[in-house]
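Of the protein chains in this complex, one is absent; all others appear in place.
The block that comes next holds chain A.
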Amino acid sequence: MEKRVTFKGWLLPLALVFPQAFISAVFFFYPAGQAVWQSMFIPDPFGLSSQFVGLGNFEYLFSDPYYRSSFVTTAVFSTLVTVVSMVPALFLAVLADRLVKGAGTYRTLLIWPYAVAPAVAGVLWMFMFNTRVGVVSWYLGQLGYTWNHVLDPNEAMGLVVVASAWGRISYNFLFFYAALQAVPRSLIEAAAIDGARFWRRFFTIVLPMLSPTTFFLLVVNIVYAFFETFGVIHTITSGGPQQATTILVYKVYADGFVGQDLGSSAAQSVVLLVVVGALTVIQFRFIERRVHY
């Protein structure tokens, strides 16, 4: 039976809810409402005049094949970033968890990249893979492979994914590592006595025990891939070549702040709001069911 707290009057519960409601209103409902409102206008850049166009901005957006393909780009990008940042993190966490000596040192070193800001990480990777002066592209050249992410869409995508996922591995590692420590040793020992080998123990006991953490990281990483990879994309590819790395968020920026097309930009943020909302609902309704707390 759930515990419920009952209040006698209305005043206290309202007062308790107020701070959160106030913050949500100021930092979420008000700007979101503004975005919806602005998405129905075409304003001039200086805000001197604007034309009401109703759903015109949305019509214009969805008639643009580049905008439609930006959805695919975003899906590919965020899936790749999530996988590339979570799988190695889990692998490293499992290895670090088994360490007897020097665990602290390894842990510190593995967490380090998280301290690097996305834009800085972008610049680092950009220099390593720079087609002219990059160390990595030079070695690739020695091996007979011409690296050119300026023109090759797949190479560009690969590079922004790796650059975005790199720092994130540390973050995920930290959570996986903590979660691994919380797996009861008695369970693992019992399985070991029953003759289960390491991988069997890992897949049947450890992984299910990690599922709340995995789910949490899945949500957080997708949100990260959607909204916080801007700096990396901006510094490495600026969305090119041919919009191959233009994810939805980058397009909001490019159209709004480079192109001064604030109407289209507002409409795009409304679309983004709907997409992320839907994604969160799906995650919590369908994936969370499979999580064991």
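Here is the rule we use: contacts are C-beta pairs under 8 Å (C-beta built on N, C-alpha and C of every residue); 3 or more make two chains touch, one makes a residue touch a chain; residues count from 1.
Convention: contacts and distances are computed from a predicted model.
Per its UniProt record, the hidden chain corresponds to "sn-glycerol-3-phosphate-binding periplasmic protein UgpB" from the list "Chemotaxis protein CheX", "Monovalent cation/H+ antiporter subunit C", "ABC transporter" or "sn-glycerol-3-phosphate-binding periplasmic protein UgpB". From the options A:50, A:211 or A:283, the residue with contact to the chain not on display is A:50.
Where chain A meets the missing chain, the touching residues are 42-51, 53, 60, 64, 66, 131-133, 150-152, 238, 240-243, 254-255, 257-261, 263-264.
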